[in-house]
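One structure is given below, represented as structure tokens, and several questions about it will come after.
Missing here is one protein chain; the remaining ones are kept as they sit in the complex.
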Amino acid sequence: MSFAQAMIQSHPQPALGNDTLIACIRACFDCAQACTACADACLGEADPKSLARCIRLNLDCADLCDATGRIVSRQTAFEPHMVTAALRACAISCRLCGDECERHAQHGMEHCRVCAEACRACEQACNALSGQLAA
Amino acid sequence: MSFAQAMIQSHPQPALGNDTLIACIRACFDCAQACTACADACLGEADPKSLARCIRLNLDCADLCDATGRIVSRQTAFEPHMVTAALRACAISCRLCGDECERHAQHGMEHCRVCAEACRACEQACNALSGQLAA
Amino acid sequence: MSFAQAMIQSHPQPALGNDTLIACIRACFDCAQACTACADACLGEADPKSLARCIRLNLDCADLCDATGRIVSRQTAFEPHMVTAALRACAISCRLCGDECERHAQHGMEHCRVCAEACRACEQACNALSGQLAA
Partner (left out) sequence: MSFAQAMIQSHPQPALGNDTLIACIRACFDCAQACTACADACLGEADPKSLARCIRLNLDCADLCDATGRIVSRQTAFEPHMVTAALRACAISCRLCGDECERHAQHGMEHCRVCAEACRACEQACNALSGQLAA
């Protein structure tokens, strides 16, 4: 059992404690890490200038994934409008960053391929959770 | 001249370098700090249980203001869809947190009154900047 | 293979790409999440006032783990003094927060027990990596 799952299961007032939530928490933290590492890997390439848009979107996406991962980790006084606002911004950010990374992945940038995968997984996890909140 | 203003003016490729942007950067960082401090002040009150929703929204709002303050501080490879997604989430978060703080301000919580003011200012600054990006 | 591992292995200029580093990245992000969730779970308990110190240290520890997790995810222009400074602060923070959580775990708070475990793992992972940098 992961720490995230164990924390959800031991909460005194679980608002949402299900697999969709746990998957979203995990995907947000994984994507924050992958985007941080991808910005750094792009900066270490021979020509970071050609990767400036990728670096910038990586940094933005890391920041929104980080904020969203924290917000979905909270269950006390759960406020669907707040959570949904964060999830929507995070999904848009993952789509934009994932599209940019995919472009460089097609030219052989392996770190961009891995990061695009983390972005796609996070976009889907955020959409799945916000879909559930809207239902 | 503030550091934020000096940083914007010395950027090699300013995308947006105007007063609306500088005001938004400042408002996001001010609100992130005020929300962090308000969560802590609520926790130091005699009955934090009655302030649980305020603490929770303060923490969420601090996280989104922090992410948005970083994103609007970047001008290279400016991507309006990314910036707008962050600004909208931040404005919603500031409205929800500001409403909650205002309720406690009416019962004499001075730190909630100050924080509500920071939230209102940040909500307006985010809306002003996203309005400009949509124009 | 985790995203963190795949990102490290695809970096163009790996400074440290080994298991100690990957374990530290993972432990920092896990602990940031656990501390965020533990602060929230404490706030959802019947008497959060009695958990004020735990909530406060959880929030501090989440912030330092988050910063440290990002810093150890970067390998370009690796600066041992910067990384060591972050690792030391993070290890101290995990020790203080882990001690506090352990106290409440002994009185049956399961989320504090899980969080203490995440703090201990992160403290050890940070010490292992800073030990390696000093060698």
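Going by the order they are written in, the chains are A, B and C; count residues from 1 in each one.
Quick note on the criterion: a residue touches a chain if its C-beta (ideal position, glycine included) is under 8 Å from a C-beta of that chain, and two chains touch if they have at least 3 such contacts.
Since this is a predicted model, take the numbers as computed values, not measurements.
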| item | value |
| --- | --- |
| From B:Leu16, B:Ala32, B:Cys61 or B:Val83, residue that would touch the chain that is not displayed | B:Ala32 |
| Hidden-chain contact residue, picked from the options B:Ala41, B:Leu64 or B:Leu129 | B:Ala41 |
| Chain B, residues in touch with the chain not shown (by the definition above) | 2-4, 6-8, 10-13, 25, 29-34, 36-38, 40-41, 43-46, 62, 66, 69-70, 73-76, 110-111, 113-115, 117-118 |
| Hidden partner chain, residues of chain A it touches | 39-40, 43-44, 46-49, 52, 55-56, 59 |
| Hidden partner chain, residues of chain C it touches | 52-53, 56-57, 59-61, 63-64, 66-67, 70-71, 74, 76-77, 79, 81-82, 85-86, 88-89, 92-93, 96 |
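Heads up, the rule we're going with is that only the chains that are shown with their structure count from here on.
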| item | value |
| --- | --- |
| C-alpha-based rotation, chain A on chain C, 0 to 180 degrees, nearest 5 | 180 |
| Chain copies touching (chain B, chain C) - same or different residues, decided at half shared | same |
| Reference chain C; chain at largest CA-centroid distance | B |
| Residues of chain A engaged with two or more neighbouring chains | 66, 70, 74, 76 |
